[in-house]
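The complex appears here minus one protein chain, its other protein chains still in place.
Here is chain A:
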């Protein structure tokens, strides 16, 4: 038994710690082993030739039964052709041969290199994250063709005092009224506290002569009729909302004053809406 274990041990040259003692190993210990358990005398030298001569090949294919699991540890080593009679229980070179040359090793440089590589990956990740976010936000903003239609110019000289102009802006009607001095005065005399939606006239216009409003009734979205209604402003035919000369709701179901779009009055006599 002892000799069997020993020869089995010779065949585990690459996993020498796997077999610890004869007691722990059965007569046919593993895939390779057990050859000499069948009565062969152990060869004096644990060589490859001795292992093959002892019927190891046949034993490899034999059913070995359930074995206790033992991990085999392998290590990479340069391939060398060993002499057939050489001892295969020890590596062909000394242990020093397999050790990494650490004489030029600088632990601070190595640490810096590691941080540098991790940092580089982080830089790439940061740039990628920033670009993903900015691309997503750009995607949400209006495209060039929408922006091209987004602004509308109105020539102020074309609207005489006391007249309305209705134009289209982003698919919605815009009321532009050139108000007379009387109308401006009337819009300013209203007591704000009586209003449903409390806004002064000066909050609603940039230049009191020019009233620019979104022509959509704040009730259900009809387009009010100009110069109509009980308050001299606009009247919504759908459900009878009355707006005054500043576009504020005075009577009827609408909850809010007519909306003011973003606009600018330019020096060259044009109103740019949008």
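As a working rule, a residue touches a chain if its C-beta (ideal position, glycine included) is under 8 Å from a C-beta of that chain, and two chains touch if they have at least 3 such contacts; residues count from 1.
Throughout what follows, contacts and distances are computed from a predicted model.
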| item | value |
| --- | --- |
| Candidate names "S-adenosyl-L-methionine-dependent methyltransferase", "Trafficking protein particle complex subunit 2-like protein", "Complex III subunit 9" or "Carbonic anhydrase"; UniProt protein name, chain not shown | "Complex III subunit 9" |
| Residue touching the undisplayed chain, where the options are A:84, A:127 or A:149 | A:127 |
| Omitted-chain contact residue, chosen from A:119, A:221, A:237 or A:269 | A:119 |
| Interface with the undisplayed chain - residues on chain A | 106, 108-109, 111-112, 115, 119, 122-123, 126-127, 130 |
